[in-house]
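Below is one structure, written out as structure tokens; comments come after it.
With one protein chain removed, the remaining protein chains of the complex are shown where they sit.
Chain IDs A, B and C follow the sequence of writing; residue 1 opens each chain.
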Amino acid sequence: MDTIKEGSYLLISSKKSDTYLVKVTENGDFSTHEGKILFKDLIGKPYGCKVKTHLGAEYIILKPTITDFLKFIKRKTQVLYPKDLGFIILKLNLHSGLRMIECGSGSGSATTAFAFALYPEGKLYSYEARPEFINLAKENVKRTGLEQIVEFKNRDIEEGFDEKEVDALFLDVKYPEKFIYHAYNALKPSGNMCVFVPTANQVSDVLKELENYPFALTEVLEIMLRTYKTVPERLRPDDTMIAHTGYLIFTRKIEEQKNGE
Amino acid sequence: MDTIKEGSYLLISSKKSDTYLVKVTENGDFSTHEGKILFKDLIGKPYGCKVKTHLGAEYIILKPTITDFLKFIKRKTQVLYPKDLGFIILKLNLHSGLRMIECGSGSGSATTAFAFALYPEGKLYSYEARPEFINLAKENVKRTGLEQIVEFKNRDIEEGFDEKEVDALFLDVKYPEKFIYHAYNALKPSGNMCVFVPTANQVSDVLKELENYPFALTEVLEIMLRTYKTVPERLRPDDTMIAHTGYLIFTRKIEEQKNGE
Amino acid sequence: MDTIKEGSYLLISSKKSDTYLVKVTENGDFSTHEGKILFKDLIGKPYGCKVKTHLGAEYIILKPTITDFLKFIKRKTQVLYPKDLGFIILKLNLHSGLRMIECGSGSGSATTAFAFALYPEGKLYSYEARPEFINLAKENVKRTGLEQIVEFKNRDIEEGFDEKEVDALFLDVKYPEKFIYHAYNALKPSGNMCVFVPTANQVSDVLKELENYPFALTEVLEIMLRTYKTVPERLRPDDTMIAHTGYLIFTRKIEEQKNGE
Partner (left out) sequence: MDTIKEGSYLLISSKKSDTYLVKVTENGDFSTHEGKILFKDLIGKPYGCKVKTHLGAEYIILKPTITDFLKFIKRKTQVLYPKDLGFIILKLNLHSGLRMIECGSGSGSATTAFAFALYPEGKLYSYEARPEFINLAKENVKRTGLEQIVEFKNRDIEEGFDEKEVDALFLDVKYPEKFIYHAYNALKPSGNMCVFVPTANQVSDVLKELENYPFALTEVLEIMLRTYKTVPERLRPDDTMIAHTGYLIFTRKIEEQKNGE
């Protein structure tokens, strides 16, 4: 049975559905304005239980999902959201056993989601030039216990990638059009690439550069998520929504024809 | 190296990006109005290559991704799309090792995507009352080679599910509010459920029924996908889009408190 | 020539595009943290000019449009937005010469837009039961100089409307399904009605009630507005948007057939 242990991460929810991601420590506690929950009282309990603070307020203890970890990611950069990441995982065909390159790691949100999809036997090579981000990304991946899937590389990609014949490649950098050549070289034929960019101008720049290499079935799209209030008698969308995270560009490598073929 | 074999599925693309999903047979061929490609000429070649028909038209041979299999699924029902399935996979935290229930199988589109996410060590129990659909779903899953992940059950769920303590549960049936009780019983505490419904009235019905059980953190949402033309000098969305597939309801099971607790 | 007068409304914009709606008074001024602009220095100037505060900060003086008045409407209620109002005006065929009923006035945002569309020879009968709202609506309409178009009626509509044979009718009340009968009676045959409701449940309730009367060509829709950042080198949607204001229901009255016809 799946019980709470020292070192476990918990998703704690109040009655009002305010949620918190916390790590269980032997002598630690979770403190709210409604009172305190001692972690030693939780250790050994199953997830999904209700507990009370010393002042009697009820809280719910849940096992965090990958989207919970993504929601509570420590960030110094713009991060990717599950609406985009779930779709990218299916389009890039990510599953156990694959080898994948990502650049850059940023705060590690895409890194975490890709490691989740490649678990247990895949490998993610995650490039990031800025040391402060790579450490943050490492920390965020470590929370999820997926760190063995990821090999972080703290360097820029001006000279290209170390790996060859990777199954999938994800580019989330400021000038992705500069690295299409290196991406092409790192991918195996029929390998899948996704480029994530926030602006329409970047989409045009990437599309132009893709035309210089034998890629096929290029697609550009964006995904929008609209949430609803959960009152059954007054069902309606929430007042506001995220209108934009970025544009997704997908394409697939075709083998360059050699002379005489 | 990953080469084409007898029995492999291929995604074949024309110059105009028309795509076809075909299965390689020893003596078979792929015929178009631009000529024929003999499968025996493809066997042993790597994916990602270009080939020519006997009339000289160029085609591209790609290894199908899970979204390709979903696109070309044989269907007798409304099917789920990658925009929804990718998000569901992350929200339900689907990964190798989990046990999951799905009802109903329908044409097997969600079945295929969930099996993909649970690969290699997870298990999906897929319930479907109508024999003609369950066979179709089996056939669609088999194409992807993921059939060992799925146990199909050809029966209705009036009496509930056989499994207990499953990690995740997906309901895509006409009257999901009738089966919330059974779903609650089959889930492990902290387990994640998704209900997919096409109409707003059904969302209200499900939300009302969920209030009768200790579920938490219920969310309702919809996902929209907008595709763009890929001409860099004239970047713009396509003229039309899918406006609606269905509403997604997510919730998590809380353990019922026993007397004296 | 169109110059600034005492009593004119001005839209004042800072360099950063912060905007303010102000009314010119003989001895008044517009004060900001960047200094003061005396209205007496503006009187007689043309709209569209640049002026400086006594501290030298530059501001722009514009003639307010109807959308500016709507943006700066004094509100005690949820108000309607131009994205919905512009569409309603065209669907209800509002133009000079028509007679229209609206209920309720609320803060007067729809009232203002309809009066604008009916100018100069149309008439809007605006019903509102709550005195505090009707005074607010009157005040908001008066700012735009359109008060002669609107006849406010401070009463509920339990007993129906005073007018017969109106060309158009707009319902924005909590339980619109209760007043479809009265709306039907007030409209002329072929007259156009719009019902505005925030929830999906209300849409269903209204659609059900509409089936009891000879209405035709009923439509339900929603309008979404997505704004973009205006940086030409980094064109992209704004991060967030209004996800929902309400659902619009449009329908048209058919003449009831009398016996013997």
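The rule is short, and it goes like this: a contact is a pair of C-beta atoms (placed from the backbone, for glycine too) under 8 Å apart; a residue touches a chain by one contact, two chains touch by 3 or more.
Quick caveat, the model's predicted, so the values are computed rather than measured.
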Absent chain, residues of chain A that touch it: 200-201, 203-204
Residues of chain C (touch criterion as defined above) contacting the omitted chain: 2, 13, 17, 19, 46-50, 60-63, 65-67, 70, 82-83, 85-93, 95-97, 113, 116-117, 119-121, 188-192, 200, 203-205, 207-208, 211, 214, 216-233, 235, 247, 252-255, 257
Chain B, residues in touch with the chain not shown (by the definition above): 198-201, 226-227, 233-244
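Definition applied: only the chains that are shown with their structure count from here on.
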Turning angle required so that chain A lies on chain B, C-alpha fit (0 to 180°, nearest 5): 180
Geometric centre distance via CA averages, chain C-chain A, whole Å: 43
Whole-Å separation of chain centres (CA-atom averages), chain A against chain B: 21
Numbers and ranges of chain A residues touching at least 2 other chains: 200, 226-227, 233, 235
